[in-house]
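As you look at this complex, bear in mind that one protein chain is not there, while each of the others sits in place.
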């Protein structure tokens, strides 16, 4: 069950609408991140070709690559969670589920709370870092060659954490529903 | 009373600026505090175990470590003024002059301390200097024409130094220079002798040309400002004095190693040549005035770029340095 995605929302209730909106946000971030990967392929190749064929390397490639990878990871992190790509060991959870769906959901609820709290801590501790680089307009690179502000990456970290919090909240709601309606399918929650 | 202090460095202790922390700085503090009621409990986090190179500033600023080996060269935005030497090549090849001048600027000009304070750091005057940057190539360099179309790997700020030479500056990393030269990605690199020797760069780029790029100031030990201010006077004095001890030991060790490294590379078959004054002048004059570009950028950030550029150049000239190009007077 490790890799199972959270069930697709169905129906037209408010909960389902919220869920669809949230998934839409995660999807959008995922697409932006994916396009950035393609951008990296193009950038590095352009640098290699420029350097060898035209003796004109592209300035700042190491800096752009370093910043992009952080952005890519945080843009995709909520989608990765939603698609069940966060690694976990399922042996105990499955054993519990065989005896009691309700207990399984209760465990899941506790885990989601723990994850929510930690990502919230990460989010709130990252706000000052964004604020600082925004206020000071700090940059990477070298004056005269290539410089780029570093606040956009710090902002993406915040966006990624917020999107992950949103997906965690949905998982928490699903687990909570499952505690009280253990007989029904996981797909409930509307 | 025991004072807990974590020292952070992104570089491992194979590098002099880290190695002398346990060898000189810490023993000096400990010794000075003998007989007082204070003792230090040191926690040494080198080599990236707590923060990577370039991330030490934030680790100390945020208080995760009390002290850090801060590489201003890897934090050019936050410690802009400290990077003045990297934007003024061809000024002095003597690490003593460059390092002492910048250290003294910290005493004379409060604006130098301000950049540290803005990052919640207390400057401790334990500078890390870099010995004269050299050009190491796979081909002999006798004239500017030899450089035409050659790809030269260089650390970020030094890419500017290649402008106007006909060579192509590629921003590179010390770790991979050897491989990159060996396979031919680079035809040469800009590097300093004390790093070129252990990296065996002379094997692949045996032509060492002393162009005169100059020695550099690359950073200093610094303490978290709030932590430093909360320490008793005697401890603060001990830390500052240990910074002086570090500087003296560092420069002595660096000069010795620089001479030994060049000698060792020559013995291993490297050819060392020094360019003549005309060549050097031609190179320097061919560059854009990167110092002015830098100063204008730093001024626009509300810091004293132009002022420090002038102060630095004046101090070097006063100390007997002979700049090939007077970057501040154009």
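The letters A and B name the chains in turn, as written, and every chain counts its residues from 1.
Methods note: a residue touches a chain if its C-beta (ideal position, glycine included) is under 8 Å from a C-beta of that chain, and two chains touch if they have at least 3 such contacts.
In the analysis below, contacts and distances are computed from a predicted model.
Asks: Missing chain, UniProt name, options "Succinate dehydrogenase iron-sulfur subunit", "Peptide/nickel transport system ATP-binding protein", "TRAP transporter large permease protein" or "Fe-S cluster assembly ATPase SufC": which is it?
Replies: So, among "Succinate dehydrogenase iron-sulfur subunit", "Peptide/nickel transport system ATP-binding protein", "TRAP transporter large permease protein" or "Fe-S cluster assembly ATPase SufC", the name matching the hidden chain's UniProt entry is "TRAP transporter large permease protein".
Asks: Which of these, B:63, B:232 or B:286, touches the one chain of the complex that we don't see?
Replies: In the complete complex, the chain left out is touched by residue B:63.
Asks: Among A:33, A:141 or A:172, which residue is in contact with the omitted chain in the full complex?
Replies: In the complete complex, the chain left out is touched by residue A:33.
Asks: Thinking of the whole complex, not just what is shown, which of A:28, A:45, A:100 or A:137 touches the missing chain?
Replies: A:45
Asks: Using the touch definition up top, pick the residue from B:49, B:237 or B:326 that touches the left-out chain.
Replies: With B:49, B:237 or B:326 as choices, the missing chain is touched by B:49.
Asks: For the chain that's not shown, point to the residue among A:83, A:103 or A:173 touching it.
Replies: That would be A:83, which touches the missing chain.
Asks: Identify the residues of chain B touching the omitted chain, counting contacts across the whole complex.
Replies: Contact residues on chain B toward the absent chain are 6, 12-15, 43-52, 55, 58-59, 62-64, 173-176, 178-180, 182-185, 195, 198-200, 204.
Asks: Against the chain that's been left off, what residues of chain A make contact? List them.
Replies: On the chain A side, contact with the omitted chain comes from 1-4, 30, 33-34, 37-38, 40-41, 43-45, 47-48, 52, 62, 65-70, 72-73, 75-77, 79-80, 83, 85-93, 107, 111, 114-115, 118, 121-122, 124-126, 128-129, 153-154, 157.
Rule of thumb we're sticking to: only the chains that are shown with their structure count from here on.
Asks: How many angstrom between the C-alpha centroids of chain B and chain A?
Replies: 38
Asks: For the complex, give me every residue of chain B touching chain A.
Replies: 58, 76-78, 87, 118, 149, 151, 156-157, 159-160, 168-171, 173, 288, 290, 293-294, 297-298, 301
Asks: Using the touch definition up top, name the residues of chain A that touch chain B in the complex.
Replies: Going by the criterion above, the answer is residues 51, 55-57, 59-62, 129, 136-145, 147, 150.
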